[in-house]
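Only one protein chain is missing from this complex, and each of the others stays in its spot.
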Amino acid sequence: MAAGPLQVKGEVISVRRVGAYSHVTLLAPGIAERVRPGHFVALAVGDATSSTLLRRSFSIYRAQERGVYGGTVEVVLSAHGPGTRWLSERRERDAVDVVGPLGTPFTLPRDPASCTLVGGGYGSAPLFGLADALRQRGCRVDVVLGAATEERLFGVLDAKRIAQSVTVTTDDGSMGVRGRVTDVLPALFERAETDVVYACGPMPMLRAVAGVAAAYEVASQVAVEEAMACGIGVCMTCVLPVVGDDGVTRMVRSCTEGPVFRGESVRFDAVGTVPADAYGAPQGSGH
Amino acid sequence: MAAGPLQVKGEVISVRRVGAYSHVTLLAPGIAERVRPGHFVALAVGDATSSTLLRRSFSIYRAQERGVYGGTVEVVLSAHGPGTRWLSERRERDAVDVVGPLGTPFTLPRDPASCTLVGGGYGSAPLFGLADALRQRGCRVDVVLGAATEERLFGVLDAKRIAQSVTVTTDDGSMGVRGRVTDVLPALFERAETDVVYACGPMPMLRAVAGVAAAYEVASQVAVEEAMACGIGVCMTCVLPVVGDDGVTRMVRSCTEGPVFRGESVRFDAVGTVPADAYGAPQGSGH
Amino acid sequence: MADLQTSLASAWLPNPLATASGCAAMGRELARFFPLSDLGAVVTKSVMLAPRSGRPTPRMAETPSGMLNSIGLQGSGVDALVEHDLPWLQAAGARTIVSIAGGSIEEYALVAERVNLAPPGSVAAVEVNISCPNVEDRGLVFACDPMAAASAVHAARRALDPSVPVLAKLSPDVTDIVAIARACVGAGADGLTMINTVLGMVIDTDTLRPALAGITGGLSGPAIRPVAVRCVWQVHAALPDVPILGVGGVRTGLDALQLVLAGASAVSVGTVVFNDPTAPVRVLRELDEALDARGFDSLAQAVGYAHRGLEV
Partner (left out) sequence: MADLQTSLASAWLPNPLATASGCAAMGRELARFFPLSDLGAVVTKSVMLAPRSGRPTPRMAETPSGMLNSIGLQGSGVDALVEHDLPWLQAAGARTIVSIAGGSIEEYALVAERVNLAPPGSVAAVEVNISCPNVEDRGLVFACDPMAAASAVHAARRALDPSVPVLAKLSPDVTDIVAIARACVGAGADGLTMINTVLGMVIDTDTLRPALAGITGGLSGPAIRPVAVRCVWQVHAALPDVPILGVGGVRTGLDALQLVLAGASAVSVGTVVFNDPTAPVRVLRELDEALDARGFDSLAQAVGYAHRGLEV
């Protein structure tokens, strides 16, 4: 069983460009052993005098309990802000403080099932570990990868190695089908007789996938990405409205209760708001 | 004639340990050409997101207009706080923003004279360029280097190459004479028939040197080290009480009017205070 | 090893390191990184009477050496705290400082009353978070007015078991923090916690809108440490006998030492926990070493030490 998260002084093994992304491999002893598909790590930016206090969260692409170096964790990141830029500029042997594994991982089907994995952009990163775990349980795995352009796809070759079928979509048609992942899902659901769809990617994509899944009565699990200050459940910045088994909507933390949720439980339409019927929502006009 | 200071994106050529110090060589095109003995540089710490905003000032040990690399500037630093530590940990090709040359350099005697140069710890750094300039003018140069311990001496070999005589003192006797630089100055003043003494080092040493110089009617120039926020004359943090030619004490900026002052002009006893007779000092009880 | 024992009024603590309200939830999550019993105290997220959903997202923005937050006191309410969290914390060996909040004087009293129902010995002290808008007075923040601050503190003090010390948590966003401190002590506060966040704002330069759904938010982290040190200094100078829990921007043991030298008997680590989940125990170790290196035999000797010789 996976134990709780650790904080370890990690070390950069390598940083490689992959299309629009940086693939970062970190030596992070103790963490790899605990990783399950869907977990993420929170990386500190800079050293103890850094002005950038908040950790950055990244899905775990791969975790190896011991390679040549000891336990490693790999992430795939898109460099845009100060934190991701700093990480993408690391050199071999630089220090990076790692906290992980964090979050609630994907739930695996008890019995062999037909699983469709949908990744948007770098959102595909956590799906390959998931695919491995599903295959080990005898599941059928089909993969759909979508992105704006070819260089923003990640893991097409990985997917081909592991999946029954791989479908690629790009907004500009630079690779695969021109369009969105949801354009190809209905056909795939029928062809693969999909029981459960797993999705990770931008919020609008997750919403669309959950919608298609519901329409086709396919179970769905989505890994969301909300802005996080702590990643470990103590700050309450990363909440979104989620309906519980009791039918009550609560503002739940995506870093601990998530990032993986059942697709139908997330109130996508209300993300960024507190629905009036949410538990503890302000009553009347006062706030 | 030396023109004003420049701000350039410098690059680390090398960082070498020398005793207790780090000897840092920076590629800083345009600056070397303008350096005169006693000038200093102000180095930024970290990049544009650094939490350490204030530049750190360092005497220029050597400036080469063009070597293999183009113009370089060398400094010798003692790593203790965050800024000096960061600088000492730089690797080849790292970027360091440099502003310089700054400050008022040493005044050289018009005619050949007998000059005694006194350096305390890394305070010897600016003296070697000075010695070169003095020798070129036909001056006699004697050097006294003092420090707490042998490893805190800097430039003994440099001094031997350049000076008529080199005297070393250490507090613990680990090299040279056990004691203070001022213990050996009177004898040297007599032997060398010193006309002017140049000193750079900790404030108590400068005070003592200026005192001995005054007693022996030797002219003195001291390079002081006050905490500086800007290094370029705009912030007014680096002031100390200095008597002007008109006999009036003013709180003057050590970064622009200094760091080099005539020894007898600095009111060492009042450093860290505003003497009641200073220009603009608070009158009466109000403040 | 310096003697690290300290106390906040009648609350004895084995050491001065605490978490900060809202930066450690109810303790469970941090307990995965270190035993809560290693700390002097755990300060809970502020609880109100009823469950609260908090504000919409975005609730945070990063700023230089700090962050802005606008959580809106999301939580399950005081009853859940008393029933679930306090027994758990007690079992974990933690000393718990319960932070309470209210939107009216009455709510402070009601929340405090419910805290009395906690298991015996499970509440080391109560911190009264008065940085809340008073719904009955045009949303004016209690902490910004001496009278309102005093009323909130008084309501909580009266309702609470007299054996439980009350700390009033002050906001730095006032012209005269000493006046507010005096008012709170006059109203029965046994000690003071300083400081809450500084009101700030970030505008998102992509959306061209306020970055937080709540528009303004509370600035915290090392950026505000000099403000915290100043507030502790001013209040300790004016009220040297009132114990202070110092909070604001503590990242290292030397930061904690600054607050102690300024007059704090204990120190909370807040935002820096987000950077370093084990920061509270690290800071404790560093503070211990710093005291030793400076020849202090005990923490108590260092409390307010920077004032000596400067008293007027």
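Per-chain numbering from 1; labels A, B and C assigned in written order.
Keep this in mind: contacts are C-beta pairs under 8 Å (C-beta built on N, C-alpha and C of every residue); 3 or more make two chains touch, one makes a residue touch a chain.
All values reported here derive from a predicted model rather than from experimental measurement.
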Which displayed chains the unshown chain touches: A, B, C
Residue of B:69, B:216 or B:279 touching the missing chain in the full complex: B:279
Contact with the hidden chain (one of C:108, C:233 or C:274): C:233
Residue among C:36, C:223 or C:267 touching the omitted chain: C:223
Hidden partner chain, residues of chain B it touches: 4-5, 7, 44, 48, 51-55, 97, 99, 226-227, 229-240, 250-251, 256, 271-274, 278-282, 286
Touching residues (missing chain, whole complex) on chain A: 49, 51
Hidden partner interface residues of chain C, rising order: 63-66, 68, 144-145, 173-176, 198-203, 205, 208-210, 215-216, 219, 221-227, 229-230, 233, 249, 251, 254, 257-258, 261-262, 290, 294, 305-306, 310
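The rule is short, and it goes like this: only the chains that are shown with their structure count from here on.
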Relative to chain B, chain with the most remote C-alpha centre: A
CA centroid of chain B to CA centroid of chain C, Å: 47
Touching two or more other chains - residue numbers and ranges from chain B: 49, 51
Two or more partner chains touched - positions in chain C: 64-65, 222
